[in-house]
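Note that one protein chain is taken out, while the other chains of the complex remain in position.
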Amino acid sequence: MIWRIVIVLFLLFMLGPILLVVLFSFGSNALIGFPMGSLTFAWYRELLGDSGFFDAFQTSIVVALATAILSTITGTLAAMGLMRLTPRPARTVLAALSLPVLLPPLVVAIAIVVLFVRGLGVGLGLPVVILGHVLVAQPFVILIVMARLARFDTASLDAARDLGATRWQAFRLVMLPQIASALVGAALVSAAISLDDFIIASFTIGGGNTVSTFVWGKMRTTLDPSINAIATVLLVMTIGLSALALRLARYRE
Amino acid sequence: MKRGAVALLSPAGAVFAAVFAIPAVMLFVVSFWSVRSFKLSPDVSLAAWQRFFTEYWDLTLYTLLIGISTGVLCTVLGFIFAYAARFRAGRHGDLLMLATLVTLFGGYLVKIYAWKSILGADGLLNQALMLTGLTDAPLAFLIYSRSAVIIALVHFLLPFAILPIYASLRNVSDISLEAARDLGASTTQLLTRVILPQIQAGLFSAFAFSFLLAAGDYVTPMLLGGTSGSMLGQFVLLEFSTRFNWPAGSAMSFGLLLACFVVLGAAGYLMRMALRPRPA
Partner (left out) sequence: MPALPSPLLRLEGLSKSFGPTVAVAPLDLAVEAGDFCAILGPSGCGKSTLLRMIAGFTEPSSGRVLIDGQDVTALGPEQRPTNMVFQGYGLFPHLTVAQNVAFGLALRKRPPAETAGRVAEALKLVRLEGFDDRSIDKLSGGQQQRVALARALIMRPKILLLDEPLAALDLKLRQQMQEELRRIHADIGGTFIFVTHDQGEAFALANRVVVMNAGRVEQLGTPQEVYRTPASLFVANFVGEASILKGERRNGMVTLAAGPEIASAGPDGPVSAMIRPERLQPAAQGLAATVVDQQFLGEAVRVTALTSSGERIHVRLPDGPDAARLVPGSKVAFAFAPDAVRILEESAR
């Protein structure tokens, strides 16, 4: 009984604030507060007409897509490489590659700016944002793919070779179909991480906006009620992607 | 290392080098440069570091304090939640972990914004307090305070603490718990002598994650901290942007990291001491 209360309190604390934002995105009142006014889709309609949001949305999609594809490639290859190492060096390399996730994104972002602007003299922009997102997404891809590979029966690759498959055929016909769901899951998680990031994007984008930096602009200036709607859109995308990823990575084998 | 492994690791390694390792080295080098009238010039100067140790040491301590408070709260709360999900929720355990993941991906800015709406002067909490007659004027201290920052940070970082603790709790076998019970362990003894020592790594990751990310944050204090809840990250940003003093910002970044690793080392030591096997 006590545990039930504890769990309910936890869920209230964890999910409550997020649900509030979603709830008020459908309320006619400008601010979060009760009464929330009548049910309305006005804020969403307003978003549709906002070209600034639309541009930011497109940019976010492009960045998230590129991050998903690139980090899945680099992360999967790295996971396969790590599986070939003995546990000790594998742990060290994995820890190093995971370091960017542990350090404050502020420091990571500033370091990127210092190198690209001062060190290399090249401009900032979307490619830099994407690289930064790949950096933080690839450790997650590595973890997901390694977990899948650990359960992978390598004898089935030997069996394919024994039955006449080349190395490439064995990979494509035997390994890839088996780990495909984990790869898609990893790509979705990467996309969610990219969409959720604000700090790296805000430092490295140069000009323009992602949805996150767009929301930031609104949060700083006015208490704009359309923030609730944008936040809900963002939420639906990140949570949707990660829920889908979870299903793929865990339940479909 | 095998040659094939190196080839497979190289794309990830290239990204790591290009946007992390090399930039980090460069950032460190810049902390020894000097700045005159907004112009940056390569140098071997300790001015930036001097500035960090003289002007910012108290803010660094505050920042660490907020980080440690957040880290400890997240670890304790995270353990309670993970324990409930693993041992007390039965088949609903998976559902609780799903809720955790939803919170994890709930949007960084969205969460801060939500807390601003809840804790603000005309926010939900004040409305509720006034409605119930507990107060008749909005309580200003709810927002723009250190506690507002800590609440929002705990909310943001709790999933990061729950996940590693839950992962290590899953590796605690039910049989080892039954064996301990069979040998006469009480519930408290079960916790302190069997469960906690087995999940030390998970507890430490939980603390490390939540502490490091809290100590390095600047957006939360910017929106919820007011003047009393400022953190070093905001001033790193300030040095980099408006003041254009990159060396100072860089020295502060590395100074903060250094301080964080000292804290982590101490935390690891304390945890090991507290959970070491005791004679009967």
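The first chain written gets the first letter, and so on, giving A and B; residue counts start at 1 in each chain.
In this section, contacts are C-beta pairs under 8 Å (C-beta built on N, C-alpha and C of every residue); 3 or more make two chains touch, one makes a residue touch a chain.
Since the model is a prediction, treat every value here as computed from it, not as a measurement.
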| item | value |
| --- | --- |
| Chains in view touching the one left out | A |
| Which of A:107, A:160 or A:233 contacts the chain that the document leaves out | A:160 |
| Candidate in contact with the missing chain, chosen from A:38, A:58, A:86 or A:169 | A:169 |
| Residues belonging to chain A that touch the chain removed from view | 153-166, 169, 173-174, 177-178, 253 |
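One rule holds for everything that comes next: only the chains that are shown with their structure count from here on.
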| item | value |
| --- | --- |
| For the chain B and chain A complex, residues of the former touching the latter | 1-2, 4-9, 11-13, 15-16, 18-20, 22-24, 26-27, 30, 40, 77, 80-81, 84, 88-89, 96, 98-118, 122-124, 127, 155, 158-159, 208-209, 212-213, 215-219, 223, 233, 236-237, 240, 246, 249-250, 253, 256-257 |
| Complex interface listing, chain A residues touching chain B | 3, 6-7, 10-11, 13-15, 17-18, 20-21, 24, 31-34, 73-75, 77-78, 80-82, 84-85, 89, 93, 96-97, 99-100, 102-108, 110-116, 118-119, 128, 131-132, 134-135, 138, 142, 192, 196-199, 212, 215-216, 219, 227, 231, 234-235, 238-239, 241-243, 246 |
